[in-house]
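All protein chains of the complex are present and in place, except for one that has been dropped.
Showing subunit A:
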Amino acid sequence: MKLRRIAVRHFRKLADPILIDGIGDGLTIIAGDNEEGKSTLLEAIKAAFFEPAGLSGRDRLSFNPLGRDGVPTLEIAFEQHNAAYCLTKVFRRLGTVLETPRGRLEGEAAEAKLRDLLRFERLARRSNKYENHGLQAVFWVDQTTSFDPEATSARLAVARDRFKHAIEGEVGGLAIGPRGRQVLERARARRQEFFGAKDKPVGDYAKALGLVDALDSEVKILADKLKVFDALRADLLARQAERQRFMARDPLPEARLKAEHAELRLAQSRTARQECQLAEHAFKAASAACHQAEAQAKNRDHLRAEIGRQMLLIETARAEQDAMQEDLRRVQREVAAAEHAAAEASQLLHAAETRQRLEEGNHRRQVLAAEAGRLRAVLEELAEASKRRRALVADLAAMTVDAKKLGDLRATDGLRRQTMAALEATATLVRFAPEKEGAIRIGGRAVDPDAALRLTEQTFLELEGFGGLTIMPGGEALATRRRQAADAALALESALSQLNVADLAAAERVAAERERALRELAAVDEGMTARLSTTGFTTEAMARAHLDEVEAELAALPQTMQSVVEASDLPDIDFCRQAVEASATHLRTVETALSERRIAAAKAEARLEATRHECLAVESRLAAEVAVLDDEALASALVQQRADMNKAAQHLEIAERRLMAADPDGAEEAAAMARRAVQDLEAEQRRLDRRVDELAYQLRGAGDAALGEAFAERTGRLELARAQAAAMTREAHAWRLLAAELETAARNVEERLVLPVTRRLQPYLSRLFAAADIVLDPETLAPLALRREGEEEDFASLSVGTREQIAILVRLALAQLLHDQDGEAPCLILDDALAYADEGRFEIMKALLQKAAHMQQIIILTCRPRDYVGLDARLVRLEECRTDES
C-alpha cells in the first residue's frame, strides 16, 4: 500500500483543513512543531481506514475539532497493487465513499471493500485499538510505543496470520499444530511425574526406587542375621560334638582316683616329716644339755686361770707405782728452782722499763714548746688583719652609692634629659629684630634682643615702644612634655637626695671609692685565710683552742729528768725481756713434767685398784659355782649328758632317712597336680555344658524371631518391588525420551518458522550490531532477546533506544518478507521515532530507512526535520499544508 494524498478537516487538533498531496514512493518526512498535529494526522489516517463513518458515542465525539464546529472529514488517496483508490470519510451516517478502479462505493459497501482491501476486522468494540487495524497495527507506529515490548508483541500478534501465511509461502506447511502441542505438553507433564529438577526421580517413581533400596537393605540385614543364626547353630553343633567326645572319653573318674592316691601318699609324707621334726627337737635338747655342762666345766677352769693372772698383774703394778713416786719428787724440786729464777728476771725488767719512760717525757716537752711558739705568732698576725678589716667594713657602710644605685641614677638622669630635649624641640623660637633699640622684658626682666628665645610656655613680652606681645607656644603636646620634663627633674632630684649626693658626678665618685674599698677588704680576707691555713686549722678559734691544749700538756709533763741519769747502769731493756721470757719458758716445762708425772701416778693407782677388784669378783663367782655343784659332780653329769646326746643323734638319723624316702615335696606336688587335673576336667565339663546351654538359648531366641519367614517374605517383596521399579523405569525413560524428542522436533519447527524473518533481518541488524542476532518468538515473531557472542539479553532488559531500533528493524524485515511474498510492502509510518537513538545509531538507522524506502513507502512524522537532512526524501512542513476553508 502507498498513500498518495491526505486531506483532513475538522479533526481534533487539525480543525483547519490541511492537504498533503503528491506523497511519493520512498521516504517522506512530515515536519511540524510540537502540538502542531503530527500525531493527530496519524490518528486521522487510522480513523479514515478503520473507524466506521457512523461511529457514535464518546469515541466519535473525540474526533470533533477543538474549539470549532464542523463534521470531521478525511480524504485519503492510496494505491494498492498498482490500483488507485480514494477514500472519503465524513463521520456521519453513510459518510464513507471509496473510489475504486472499478467504480465508486458508498456507505457499508465502501466499508466492506476497505476491510477486504486492508484485510482487517473490527475485533475491539472501542475505536483506535490496534486489534482493529490488521497489518497496519504493526506498521503504523504511534509516538512512544515503538520500544514497548508488550505493545510490539501484541501488535505483531494481530497480524500473525498474515506473516504466517507469508512464511508458509516460503518454507511450506510447517507447524507444530494443536495436536502436536497437546501431545508435547502431555509428554512433558508425564515426564514431570517421573523426574524432577536435575533429572532426579520424584513421586511414585522415586518411592518405587526407594522401596527397592529399603527392601534390599532389609533383606541384607535379615541375611546377615540368618548367617549369625547359622553360625550359632554350627557353633552349637560343634560344642555338642565336643561335649559328646568329652563324655565318651570320661576322664574324670580316673583323674579322681589318681588324686586320692596322691593325697594318701601326701599324708604319709607328712607323718614322716612330723617324726623327723620330733627327733630333731630331742637331739637339739640333749645336745644343748651336754654343751651346757661342758661350758660350765670350761668356765670353771677359765675362772681359776683368770685369778692367777690377776694376782700377777697386781704385783707388777705395785713395783711400777714406787718408781713413779720417786720421779715425782725429783720434778717437784726442779719446779721450785725455776720459779725463783723467773722472779729475779722480772725485777730487773721493771727497772729498765722505768728508765725508758723518763727519756720519752723529755723529748715530748721540746716538741710541744716549738708548736706553742709557732701558733702564737700566727694568731697575732690574724688579730692585726682583723682590725684592718673592721675599719674597711665601717668605711663601706658610709658609701651609699653602689653600682646598681648608680645605674638607676644614670637612667633617671637620662630620662630627665630626654624629656628636656623633647620640650626644647617643641619650643617656640623667638628672634628679635628691632629697628631701633628698645627694651624687651619678660615678667619685667629684660631680654637680650640679639639672643633667640626658646619659649615653652605662654610668655608675655613687654616690647618697649611697641607694647606687649603674648607668645603661646605649642599646644596640648607641649603641656604634656613640659609636665614630663618637670616630673623627670623632680625624680632625679629625689634620687640624689636619697643617696646624699649633690649631683650625678658626686655619685660617680662615691661609687668608685666604694669599689676600691671592697677590693681591699677582699685582699685582707684572702691573706687571713692563707695564714690560718699554715696552722692546719680552718678557723682562728680552732687554732687558739689547740694552742691551749699544747700549753696544758706542756704544763703537765713531770719534772723528773734527774732520775734518768741515776739508772744509767742498768742492762739493756731487750736483754731483760729475753731473760724474763727464758725463765718463764723453763718454768712452764718443768711444771708440765710435774703435772704429767702426777697423772701417770694416779692412773697407775687406779689400775692397781681395778685389778684388785676384778680379781676379787672372779674369786667370788668361782666360789658361788663350786658351792652349787662341786667339781666332781660336774664331771659326772657331763659324762651322762654326752651319752644322751649320742642316742638322740641316732634317732634323728633314722627319722631323716624315713622322711627322705617319703619325698614330701614330690608328694605335695603330685597331689596338687592331681587336684588341678580334677578341677580342670570338671571346669571343662561345666564350660561345655554352659556353652551348649548358652548357644541353645541364643538359638531359641533367634528361632522365635522367625527370621526365615521374614527373609522369604522380604525377598519376595524385593523381587516384586524390583519388577515394579523396572517397569516404572521403562515407562519413565520412555516418557522422558518422548518429551525430549518432541521438544527437539518442536524447537526445529520453531527455528524454521522464524528463519525467513531472521534471514531478512540480519542485513539490517549487522549494520547496527556486529555479530549479533535476534531471537524471535516463533508464534508472534516479536523480538524476545538479543544474542551477542552466545549470550542472550532479554529484550525487555535492553535500553529503550536499542529496543526501539530493534523493533523498527523487525518491521523492516517483516515488510521485506511481505514484499517478497506479496509483491508489495505495507506503508510504514513512524511518529517521532528514534528519539532515544545516539548520534551514531541514528545515522545508521537513517541509512537503513533510506535503504528500506527503495522497497516500501515510509512516512516519518518528526518535530526535528534537520535530523533527517541528507536523506533522499521529500520534506513536507505541516504548516505549509494548510488550505483555505473553501
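The rule we apply is simple: a residue touches a chain if its C-beta (ideal position, glycine included) is under 8 Å from a C-beta of that chain, and two chains touch if they have at least 3 such contacts; residues count from 1.
Keep in mind that, in the parts below, contacts and distances are computed from a predicted model.
Visitor: Look at the options "Molybdopterin-containing oxidoreductase family membrane subunit", "Formate dehydrogenase-O iron-sulfur subunit", "Branched-chain amino acid ABC transporter permease" or "DNA repair exonuclease SbcCD nuclease subunit" and return the one that UniProt uses as the protein name of the missing chain.
Guide: Looking only at the record, the undisplayed chain corresponds to "DNA repair exonuclease SbcCD nuclease subunit".
Visitor: Check the options A:738, A:755, A:835 or A:863 and report the residue that touches the missing chain.
Guide: A:738
Visitor: Among A:165, A:483 or A:730, choose the residue that contacts the chain missing from this document, as touch is defined above.
Guide: A:730
Visitor: Using the touch definition from the top, which of A:206, A:696 or A:800 touches the missing chain?
Guide: A:696
Visitor: Looking at A:179, A:431 or A:519, which residue reaches the missing chain?
Guide: Selected residue, touching the omitted chain: A:179.
Visitor: If I consider the whole complex, including the chain that's not displayed, which of A:712, A:847 or A:869 touches that chain?
Guide: A:712
Visitor: Write the list of subunit A residues that the hidden chain touches.
Guide: 172-177, 179-184, 186-187, 190, 226, 229, 233, 236-237, 240, 695-696, 699-700, 702-717, 719-720, 724, 730-731, 733-735, 737-738, 741-742, 744-746, 748-749
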